[in-house]
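Our next item is chain A:
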Amino acid sequence: ADETIKVGVLHSLSGTMAISETTLKDVMLMLIDEQNKKGGVLGKKLEAVVVDPASNWPLFAEKARELITKDKCVATFGCWTSVSRKSVLPVFEELNSILFYPVQFEGEESSKNIFYTGAAPNQQAIPAVDYLMANEDVKRWVLAGTDYVYPRTTNKILEAYLKAKGVAAEDIMINYTPFGQSDWQTIVSDIKKFGSAGKKTAVVSTINGDANVPFYKELGNQGIKATDIPVVAFSVGEEELAGMDKKPLVGHLAAWNYFMSVDTPENKAFIDKWHAFTGKANRTTNDPMEAHYIGFNMWVAAVTAAGTTDSEAVQDALLGISVPNLSGGLSTMMPNHYITKPVLIGEIQEDGQFNIVQQSPMVVGREWSDYLDGSKDLIADWRKPLACGNFNIKSGKCGGKAA
Partner candidate 1 sequence: MLEVTDIDLHYGAAQALRSVSIKAAPGRVTCVLGRNGVGKSSLLRALVGHQPISKGRIRWNGADLTALSASDRARRGVGYVPQGREIFALLSVEENLKTGFAPLKRADCFIPEDVFSLFPVLKDMLRRRGGDLSGGQQQQLAIGRALVTRPSLLVLDEPTEGIQPSIIKDIGRAIQYLREKGNIAIVLVEQYFDFARELADDFYVMDRGEVVMSGTRESMVEREVRKRMSV
Partner candidate 2 sequence: MNAPVKADPAALTSALLYLDGVEVSFDGYRALRGLSLTVAPGEMLAIIGPNGAGKTTMMDVITGKTRPDKGDVLFEGKIDLTKRDEADIAQLGIGRKFQKPTVFDSQSVEDNILLALKSKRGVMANLFWAATPAIRQKVDEVLETIRLTKLRTRLAGSLSHGQKQWLEIGMLLAQDPKLLLVDEPVAGMTDAETAQTAILLRRIAESHSVVVVEHDMHFVRDLDVRVTCLHEGAVLAEGTLDQVSNNDRVIEVYLGR
Partner candidate 3 sequence: MITARLLADPRGLIFLAVLALLAVFVPIGHLAMAESSPFHVPDWIVALLGKYLCYALLALALDLVWGYCGILSLGHGAFFALGGYAMGMYLMRQIGPRGQYGNPILPDFMVFLNWKELPLTWYGFNFFPYAVLMVFLVPGLLAFLFGWLAFRSRVTGVYLSIITQAMTYALMLAFFRNDMGFGGNNGLTDFKDILGYDITAASTRTVLLVLTIIALALGYLVARAIVTSKLGKVLLAVRDAESRTRFLGYRVEKYKLFVFVVSACMAGLAGALYVPQVGIINPGEFTPANSIEVVIWVAVGGRGTLVGAALGAVLVNLAKTIFTSGVFAPYWLFVLGGLFVVVTLFLPKGVIGTIGQWQERRQARAAARLAEAGSADVSSALPR
């Protein structure tokens, strides 16, 4: 006698991650609202169940279980940090439910129950480096990141990639900082030094949310301009920029799969709806929002196709589903639970928007990196009968085993 279909929204509304995740909660509410206006799904209205895991990882697991078992949510949209995803993963697998994860991350995972709508490293990091090599003629690289798994992995991949491209070890500088680093004087000055060796230098930044503002402020104040040493970031989007003084940042870059400045009718409609929904004409949109937009539409399409919200059926139906993304193409859910996306490179403008300087064709998300020893032989394919998240193509076995 279910009147509604319940959808879980599992994003931190308080604590350190609220800064990024609150918007994602809002966008989910908007999408669900909109879907209901269109008549819901399978003739039923959708109901969002919002919980606050408060940037606390064990609480994520607790709330996930609550959403699935107590509230009977048929699918959940949530998480930002990888650790929150790792924390809920066993819960989703145990209870065989569905999670859509909308944030760029390090990859190296493919779960039957998780659908990754954010970018894998090959959909963000590597294209960005390619762009800098081709267009800025960069010869020297600073890989700066917050000391945790996503930057470490991304940088490992990038390091291998750069070396494969003939960059010498002494032309790569790797630097890690703690979460929430607020004093960047030494590091920025080191970057400056590193960059004045006569070769064109760029910074690839995997610096995490909070630490970016002081980082860019220091860059600006120490006079590092984009024309001298461009910084390309993977975690700085419109939302983050809204809280910064953009003047000194003009020309620095970011690589995403979506920018608010994308000039397509879909995006314009999305932005208008967003402004109407939030009642604020200056609210920005960003990449993880688009990921939820894509993920949600995929889920709706899959449920409609399957004719049921049953988890197993929806999981199957999701594979191969294509929905329009906001940058004028179709994104498809691939058998590895990653999606196809274009890679966009943008330069920061004074108004906080990105000037898109390059847009690639669709790139398929690669779950296991080609640049890591342990994973280069693995693939994920959830199509039955294989249905394996870590199939070793060398040994032909599921379970990752090499031999």
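Everything below uses one rule, namely that a contact is a pair of C-beta atoms (placed from the backbone, for glycine too) under 8 Å apart; a residue touches a chain by one contact, two chains touch by 3 or more; residues count from 1.
For anyone wondering why these and not others, all candidates are chains of the complex that A comes from, given by their letters.
The structure displayed is predicted, hence computed values, not measured ones.
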- Of 1, 2 or 3, the one touching chain A somewhere in this complex: 3
- Task: Could you pull out which chain A residues touch candidate 3 in their complex?
- Result: 13-14, 49-54, 56-59, 61-63, 65-66, 69-70, 81-83, 86-87, 89-91, 94, 108-109, 147-149, 152-153, 156, 176, 178-179, 369, 372-375, 378, 389-390, 392, 397, 399-402
